[in-house]
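Take a look at subunit A:
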Amino acid sequence: MNGVAPVYAPSPRGALGALGVLATVIRRDLLLALRRKSEVLTSLFFFVIVVSLFPLGIGPEMALLRTIAPGVLWVAALLAAMLSLNRLFASDYADGTLEQMVLSPAPLGLLVIGKIMAHWLVSGLPLVLIAPVLGLQYDLAPRPLAVLILSLLIGTPLLSLIGAIGASLTLGVRGGGVLLSLLTLPLYIPALIFGAGAVEADISGLGAAGHLSLLAGLLALAGFFAPWATTAGLRIALE
Partner candidate 1 sequence: MQWNSIGEFFAMGGYALYVWGSFGITALALLIEPLLLRKRQSDVLDSLRRELNADKQQRKPE
Partner candidate 2 sequence: MFTANNLACVRGDRHLFAGLGFMLEPSGRLHVTGENGSGKTSLLRILCGLSLPETGEICWQGESIARIGDEYHKNVLYLGHHNALKEELTALENLRITAALADIAMEDKQGAELLGRVGLAGREKLQVRFLSQGQKRRVALSRLLWSSAPLWVLDEPFVALDTVAVTWLAGIIGKHLSAGGMAVLTSHQEVAIDGGIAQTLRIAS
């Protein structure tokens, strides 16, 4: 027996295939983000405000600001990504749609990849796009600025991937938000080092290629392992 005739079947019914399912998940999460704009904007504003606070605490000396710019921007991006991780799976978990995803015939890993990609589009990409403006506040020259954007472009998906593991493990756990940062931030350190390091290396004339390719290597590594670990984490959370 392979399937029972549905009580009422809308005809015709074509299968979507793996890519279709992936696109559905991404489109769904983007649509949701569009309907809950405030949540998306909160983490973007957070990024802008944190970066703008540093000169007020340190002083407006341009030479100093130029040296700390890569670090400040990267740390702020890290924290902003952190802030948006909580809702990566939490609402799906609360309303039962996550259960249905686990029970979907499509591989859960694929759905997880879709969700992570959507998370990056919603909370990572805006950071990359606003970063040049903030870089100008810190008087970065065009070249280092370009490297900064590039490093954020490679680095922010990495943040989403690693963060997804933490988000899945802390799903429905008491004190999940604080715990999530305790678990994820140490794992973010290599991304921070290579990301901010690329800009610094470019400024000091060493060339950013080494840092950027290591960052890309980390992205490939995380792209391979993180969906697997996240999938396992989700299954455990739902058990």
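How these were chosen: all candidates are chains of the complex that A comes from, given by their letters.
Methods note: a contact is a pair of C-beta atoms (placed from the backbone, for glycine too) under 8 Å apart; a residue touches a chain by one contact, two chains touch by 3 or more; residues count from 1.
No experiment lies behind these values; they were computed from the predicted model shown.
> State which numbered option touches subunit A in this complex: 1 or 2.
Looking at every copy, the candidate touching subunit A is 2.
> Within the complex, which stretch of subunit A touches candidate 2?
Listed in rising order, the residues of subunit A that touch candidate 2 are 1, 3-11, 13-17, 20-21, 24-25, 28, 31-32, 35-36, 91, 94-97, 99-108, 111, 238-239.
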